[in-house]
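Every protein chain except one is present and positioned as in the full complex.
Residue numbering begins at 1 within each chain, and the chains themselves are lettered A, B and C in the order written.
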Amino acid sequence: MKNKRDLILSAILLIVLFGASWFANSELDSYIRRIVNLCLIYAIIGLSMNVTNGFAGQFSLGQAGFMAIGAYTVGIFTVPVELRANVFYAVPMNPFIADIQMPVWLALIVGGLLAALVAFLIGTPVLRLRGDYLAIATLGFSEIIRICITNASSFTNGALGIKDIPPLNDVRYIFVVTAITFVFIAALINSSYGRAFKAIREDEIAAEAMGINLYKHKCLAFMISAFFAGIGGGLYGTLLGTVDPKNFLFTLTYNFLLIIVLGGMGSITGSMLGAIIVTAGLEYLRIFDEPLKLFGTMIPLFRPGFRMVMFSALLMACVLFWRHGIMGTREITWSKLIAFCKNPIGFFKRKGAAQ
Amino acid sequence: MKKMMSVILASALAVGLLTGCGGDTKKDDAKSNVIKIGVFLPLTGDNAAGGELELRGIKLANKLHPEVLGKKVELVIADNKSDKAEAASVAARLIERDKVKVLLGSYGSSLSMAAGNIVKNSKVPAIGTSCTNPQVTANNDFYFRACFIDPFQGTVMANYAFKNGARKVAIIQEVSNDYAVGLAKFFKDAFIKLAGPDSIIEVANYQTGDKDFSAILTNIKAMHPDAIFAPGNFTESALLIKQARQLGIKAPFLGGDTWETQEFINVGGADVEGVAFSTAFDREKATTAEAKKFLDEYVKEYKGEPSALSALAYDAYLIAIDGIKRANSTDSVKIRDAIATTKDMEGVTGKTTLDKNGDPIKGAVIKTVRDGKFKYIDFVDVK
Amino acid sequence: MEFFQGFLNMSGASFAQHMVNGVSLGSLYALIAIGYTMVYGILLMINFAHGDIVMMACYFAYFGITIFHVPWYFTFIGVIVATALLGAIIERMAYRPLRDAPKNSVLISAIGASFLLENLANYLFSGRPMSFPDIPLFSQNIAIGSIKIQAISMVIPVVTIISLLVLLHIVNHTKTGMAMRAVSKDYEIARVMGINIDNVISMTFIIGSALAAIGAIMWGIRYPGITPYLGVMPGLKCFIAAVIGGIGNIKGAVLGGFILGLGEILIVAFFPDLSGYRDAFAFIVLIIILFYRPTGILGERTTEKV
Partner (left out) sequence: MKNILKTKAMTMQFGGVTAVNALEIEINEHEIVALIGPNGAGKTTAFNMITGVYTPTNGAVIYTDAEGQECNITGMKPSEIAKIGIARTFQNIRLFKDLSVYENVIIAKHLHLKSDFMSATLHMPWYNKEQAKAEEKVEELLKKVDLWDMREEKASSLPYGKQRRLEIVRALATEPRLLLLDEPAAGMNPKETDELTVFIKQIRQEYNLTVFMIEHHMELVMEISDRIYVLDFGETIAKGSTEEIQNNKRVIEAYLGVDEDA
């Protein structure tokens, strides 16, 4: 049976990748490890953004806010109690939370759940909106979250941020979280609920007429998205070791926007590809920030700031010329992979003909 | 169109590969006659102005002290974009990729803190240039710095305010800026100790990037403070002071070392005349020989008066060179141990001795703006 | 009761000063919001880059006066022309190719354009703030009793009203305006009727950007620090102002601008403890308005045809 074959192949792939992450963790230098980790974390958040923007068709720009909630939850609850007085030196930590310490995995889940809760609260007023209104309202909420974090010093240490978060630069750990996220979202999209999301994306009115409760499903998608953004944010916090409100400016969301646009809105495998290309690419584009000597002459174009010009130009070029990204709403499936391996040239020809 | 895109992408990648590989030809460094020092500074983004000034100081120091242990010192400069995530990955890159022995930077305490764990874990010493937050070196044996810290700076300004007759002070802080919030707290603590619990009459907040301060200023005007302590970025601070003067607030403004940039005067114009702020260095207090050298060379190189930021960055480089010299080794851990015992190292901002946290014990200069120029008014030594 | 401290202690003079501040800020928001609303009214899309066009105009003015020493009155005309041109170019590059694409693509392209302008400015002009040229005529202070007003704060409302009237005239009484209204009512039918859609939309962007330039000049004189990210917050807030008033409705944008400007000032005036939350105010108002009156205060209610 095809399903069984796919399941086995997927399991094998996961095991192989986990082995690779084991190898990466012990063999690669910390710089590469960092980039791998960042790729994985960005993949989680890209996937989460794709649930709302790609599958449910609700254009939300609130990812940075949900990440902030996750990152702060992890930050607040994992800093060792004895170090807290030192971190919260301006305004003492609220006694209500001052003695609660959690292991990272628990803090991650709590962070995700809190983000989902906030998404639920936000969802009621916001999800009635459509298109650009929704985009601007979610962006607004992400800013409100950030402003609240800046001002609620006794919980979040305000602008001073939280330092001394136990670092988690372990590729295996982050890989496992990413794999769980991927499998979960893939399973969700392939369930009846995932199809309901797609129906809403395609046509809200028809979806509703088919008995799909719009508010319930949009809210569900929004919450799931926030949950994983919270988890991703938490991992981001542990990777940095310190968080402060300025990490979560709404421009952070643009990174994930590029990921899902490049990968294809509505494609899970596309989001993974997008995350890897964007993260590694941004790191790679760093050469644009450094003076470049080509054939003995200095090229004056290359100086700090050029990389971000390239980044934004890429985002635009992607939308203008390549609106569906790499994958569109298609997925890389085992059947396609096998067909490709059997006949690489024929595979593309057939696809070309179909278009 | 699709084809064109892929061609462009492919060629971009190819160019990248070519240039990227070019940089990777590094051999075992024990025998090499180059010592690499990494510099990570904000060269773009909000803090670019400060980062650029510090880079000048470091470059100048490198020009005047190009060698140590008979080896050439090579600077590897990286931009951290005023962004913490970037700062962390840039620091990791400098250490892992470029194999730097010492790291210098950064402007902005939060950027330095983002690199804290990386420095600690990879056991490479880092020397902060102008990151004044006490948290940078706390709990981190590998982080040192060339500048004084905020508790000291806050106390200095509180004393200054008190000495000049201020009894009721209002604080306007850039609430989203860690530097401003930290400094405001230490100022407040010190001032309350001097003038009593009711002496801070108001703490108002604004966000980075705000342009309009008329509402908080109108509130504060009605309270008639003797002085206003307003630590923050220079752009926002200059606009704030401008609007305060425009609203008819006559009280003097006090601030921190971030104000010492030409942009502060450019934006603030005549309205920032008479403000007072603490900083690390001034020509008037240029007592050491190194300082004279620095002043001469700086004026020659950059055609302008150096700021304290450049001086501190210059000193950070010197601390690193001094450490390497005394360690007589290129081993990062040995260099770290040598830096930790830095004593009376003669730099631009005076003699530097590092305490057990890795913070220097040195005094502060108080400056003002007069006739469109920064002018020295006072020096406060460590008690 | 401490919370209401500011409210109880406020003197008449302070209140009057707050009102003046609010009107001054509000009229500035209104001026920029008009440009937003105009583009939205025709194209039904948020021109995310509008705030960044304002930013670019500030740089143009800086270069004109400070670097090239052109007298300010000539510079301002030049700035308006250059900015209008920039607007037309952005429309041509970022929006025209996507005319028949899904709305979300246009939105992403707009975000991309805005981000590109910011990064480009950062790259070209460095992140170091530049000072908007000081024009004593506008920056001088005028005192009315204990109330202080900067000359420019009295000019801004006048400029806002004039811009509003000129724009209303163009939209309601000229051929171009008629074409614009036709396009905004029904894009397809306007095309069938022989209206050159591309020209009309370009024209919209040119007028919108010229308004942005006027706004930028006023903004620059009032708040003279120019940075690459200058346009982000004003851009968002003026968009919100436009939505509050009813997006697409020019008078609504002015109304929204004043509501937002006064609101922001008064919330800090009455509740000084909330000064740190001031930027959240605009977004909270936006969400409340969208919840209770999705088309804004003066906007027409529309229903989707099923």
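The rule is simple: a contact is a pair of C-beta atoms (placed from the backbone, for glycine too) under 8 Å apart; a residue touches a chain by one contact, two chains touch by 3 or more.
Since this is a predicted model, take the numbers as computed values, not measurements.
Participant: In the complete assembly, which of A:R128, A:K198 or A:K336 touches the absent chain?
Facilitator: Going through A:R128, A:K198 or A:K336 one by one, A:K198 is the residue touching the chain not shown.
Participant: Of A:I15, A:A85, A:I100 or A:A209, which sits in contact with the chain we cannot see?
Facilitator: Touches the omitted chain: A:A209.
Participant: Even though one chain is hidden, which residues of subunit A still touch it in the full complex?
Facilitator: Touching the chain left out of view, subunit A contributes residues 184, 187-188, 191-193, 195-196, 198-199, 202-203, 205-214, 220, 329.
One rule holds in what follows: only the chains that are shown with their structure count from here on.
Participant: How are the chains arranged in terms of who touches whom: line, ring, star, complete or other?
Facilitator: Topology of touching chains reads as complete, every chain touching all others.
Participant: Which residues belonging to subunit B are in contact with no fewer than two other chains?
Facilitator: Those would be 44, 48, 175, 205, 207.
Participant: Would you give the residues of subunit C that are in contact with at least 2 other chains, written as numbers and ranges?
Facilitator: 122-123, 126-127, 276, 279
Participant: Which positions of subunit A touch subunit C when the two form their complex?
Facilitator: The contact residues of subunit A facing subunit C are 53, 59, 125-126, 128-129, 131-133, 135-137, 139-141, 143-144, 147-148, 150-151, 205, 251, 254, 257, 261, 265, 303, 305-306, 308-309, 311-313, 315-316, 319-320, 323.
Participant: Sort out for me which residues of subunit C touch subunit A in the complex.
Facilitator: Spelled out, the residues of subunit C in touch with subunit A are 45-46, 94, 97-98, 101, 103-105, 107-109, 111-113, 115-116, 118-120, 122-123, 126-127, 236, 239-240, 243, 276-277, 279-280, 282-284, 286-287, 290-291, 294, 304, 306.
Participant: What part of subunit A is in contact with subunit B in the complex they form?
Facilitator: Residues 29-32, 34-35, 38, 83, 86-87, 89-91, 147, 150-151, 158-161, 163-164, 167, 169, 236, 239-242, 244-247, 283-287, 289, 292, 294, 304-305, 308, 317, 321-322 of subunit A touch subunit B in their complex.
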